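The complex appears here minus one protein chain, its other protein chains still in place.
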Amino acid sequence: MKGRKRKDILLNLLPLVSILLFILAWLVVSGGESSLIPTPTAVFERYLKLLEKPISKTSIPGHIWASLKRVLLGLLYGSVFGISFGLLIGWNKTCNRIFKPLFELIRPIPALAWIPLMTLWLGIGETSKVALVFLGTIMPITVNTYTGVRLIPKINIDAARVFGANNVQIITDIVLPSSLSAIIAGVKTALGTAWMVVLAAEMISAKTGLGFMIIRGTDVLDLPLVIFAMILIGVIGACISSLLTIVERKLCPWKSEIN
Amino acid sequence: MQNNKKTEQIELEVRRYRAIEKRSRLWDILLGALSILAFLVIWQILCTFEVVDAKFLASPLDVIRTIAVKVADPKPEGNTLFVNIFASFQLALTGFLLAALIGMPLGLLMGWYKPIDKLVRPVFEIIRPLPPIAWIPIIIVLLGIGTVAKSFIIFFTTFVPILINAYTGIRETSQVHINFARTCGYSNWRIFLTVGIPSAMPLTFAGMRIALGNGWSTLIAAEMLAANKGLGYMITMGRTYGRVDIIIAGMLVIGVIGLLLSGAIGKLENVVLKWKVKK
Partner (left out) sequence: MEIRNKLELRNISKIFLTRKSYSVAIQQVDLEVRENEFLVLLGPGQCGKTVLLNIVAGLLEQTTGEICIDGAPYSGLNNQIGFIFQSIGIMPWLTVRDNVAIGPKFAGKNKKERYEIAQKNIDLVRLTGFEKHFPRQLSGGMKQRVGIARAYANNPEILLMDEPFGQLDAQTRYAMQDEILRIWNENKRTVIFVTNNIEEAVYLGDRIVLFSSRPMQVKGVYDLTSLERPRDYTDEDFLEIRQKISDNMDLVLE
């Protein structure tokens, strides 16, 4: 008994050990005379300087919101289209035959590869960025919705029909709830893609946003700024992801916990 | 007599069903082909009749011609088509293979042995939320815009999904199988090799497919930011030189190669898994 307790304690110490090692490694790597990597203190100091002298006349929350807005808007449009389209081609055989081949033709093109074309068509302003996020998000959301519809247990549809559901009721009361968790999984994936697309677009041409911050730092070799922006991106990404998980739990109370 | 008449009736019904089935299958294929055709025709018409300005859209025929020309012609950005393809392809593959070589075993070990999991997890969770794109600038600063830097970026991008899926895959190993192996007297290590790893393979391969897709995508982005060859570079230069046909041609090639790559993994999966299933 005592031996096992000891083992558990050691086991739970390991994460701390690894975090300490990580911080240590950072300090070591950044400590050298000719090292390019900024120390943790340098990053913190840069943060303080940013509070005094913002970049592009935008505060830190301003940049965060700039990126976030693009992500959320694109995600919204992409979800609306993706879910409707996915439901359509998942449920209606004819629409499936007509539209799915077209969709599969466009799908292999990665969202980022659309950047030159989109910037050519829509310029480098907000519209093209939101459009890019839209393009990036419709792929996973459509695919997941479509798969969710196809995986509905036939027995649930049979039961609904036996108990008198008409076609509309089947879609709203059976198809949608049954495929909800697949849809949400699609939105989660789309979120990752959206984040990626926004950052890339901002790095290529923007005046605000976290991606822009990174490029600005890179251009003038202001590495503490770059690291600071990266930390922000990581933290915010994690927050949104957790938020989505909470939303999922609220929307799907019938799902058992996945441990 | 009665029986013969009834069998006849049945045969007639069957034949009727068959005809209907065949007709609907043909119709399905036709619809799909027609829709793609319609799409291409509309696209071509928009360009030929200049409904859309030529500098915004190139027609399908132009795109095909451009691809054919580009095979030999290095204009406008200085590389022929295959130089670009090869450059991107090579980078994607090296980064991916490295990530698979490190990520898969690490993920499997992490899923099986708790101490390793506890040790590696925290660092992993810190790095995970960062989209690989965010790493590109700093890696370029530190390692330049050469092959090493880009392979590193691809390694990064592909590492995460492979690891996660290997980890999840092995964690889902059926307890029944594990118990059976234990009753045969296998050591933990042996169970890991003979039971854990094979049952983790389907998810691991799914992870590899996702990883390759992400990696390919990130590579294109990296090439758009800083490179002098590769497909991402090609389409960005297409924009700079106002050559819509190059952009669209490049997008097509990127898509096709992406498909080929994930198809390759699918084939590999069939080979590996078929053997495992027999086991």
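We just call them A and B in the order they show up, numbering each chain from 1.
The definition used in the following text is that a contact is a pair of C-beta atoms (placed from the backbone, for glycine too) under 8 Å apart; a residue touches a chain by one contact, two chains touch by 3 or more.
The structure presented is a predicted model; accordingly, all values stated were derived computationally and were not measured.
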Check: Of A:Ile64, A:Ile174 or A:Ala229, which residue touches the hidden chain?
Finding: A:Ile174
Next item on the list: Give the residue, chosen from A:Leu73, A:Cys95, A:Ala165 or A:Leu244, that touches the chain omitted from the document.
Entry: A:Ala165
Margin query: To test your reading of the contact rule: which positions on chain A touch the chain that is missing from view?
Written below: 153, 155-156, 158-166, 169, 173-174, 177-178, 180, 252-254, 256
Checklist line | Residues in chain B touching the chain absent from view | finding: 6, 9-10, 13-14, 17-18, 21
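Here is the rule we go by: only the chains that are shown with their structure count from here on.
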Margin query: Using Cα averages as centroids, what's the distance between chain A and chain B in whole Å?
Written below: 19
Check: Which bits of chain B are touching chain A when the two form their complex?
Finding: 28, 31-36, 39, 56, 114-115, 118-123, 126, 129-138, 140-142, 213, 216-218, 220-221, 224-225, 232, 235-236, 238-239, 244, 247-248, 250-252, 254-256, 258-259
Note to self: Per the contact definition, I'd like the list of chain A residues that touch chain B in the complex.
What the structure shows: 11-12, 14-15, 17-19, 22, 36-37, 94, 97-102, 105, 108-117, 119-121, 192, 195-196, 199-200, 203-204, 211, 214-215, 217-218, 221, 223, 226-227, 229-230, 233-235, 237-238, 241
